[in-house]
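In what follows, a single structure is set out as structure tokens and then discussed.
For this depiction, one protein chain was excluded, whereas all remaining protein chains were kept in their positions.
This part shows chain A:
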Amino acid sequence: MNVHEKKYTEEHEWIELSEDGKTGTIGVSVYAAKSLGDVVFVELPALDAEVTAGDSMGAVESVKSASDILTPVSGKIIEANNVLEEKPGTINKSPEGEGWIARIQVKDGGELENLMSMDEYAKFTAE
């Protein structure tokens, strides 16, 4: 079991820390993927980009609308999920698994404390 709980933002991104707590995997939630509809294009973040929590780091585009993806935490982008370039629909199939978007070197783990737990997020989206 992962020692770090998956956390969610109000903008429907999720982040899950690695066991050592140094890197985080970021994606969009099942809820977000459903409300977007079929994803036709994913704009991935640039490698080595330094980002601040809340910055736009890419976009997910469904047929007619492009939604910015905001990074939940500050840090440096160390990996992007290139599978999404060829198969953007992976986000619809597995938004919180194979459809992850990027990995980030987390600058300040404390930033995660402001985010919602899975339960809190479930309540938030039920509103």
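Going forward, a residue touches a chain if its C-beta (ideal position, glycine included) is under 8 Å from a C-beta of that chain, and two chains touch if they have at least 3 such contacts; residues count from 1.
Assume contacts and distances are computed from a predicted model.
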{"item": "Name of the absent chain as recorded in UniProt (options \"lipoyl(octanoyl) transferase\", \"Prefoldin subunit 6\", \"NEDD8-activating enzyme E1 regulatory subunit\" or \"Pyruvate dehydrogenase E1 component subunit beta\")", "value": "\"lipoyl(octanoyl) transferase\""}
{"item": "Per the touch definition above, residue among A:47, A:63, A:83 or A:118 touching the missing chain", "value": "A:63"}
{"item": "Chain not shown: contacting residue from A:36, A:51, A:91 or A:115", "value": "A:36"}
{"item": "Where the missing chain touches chain A, by residue", "value": "11, 35-37, 40-41, 43, 56, 59, 61-68, 70"}
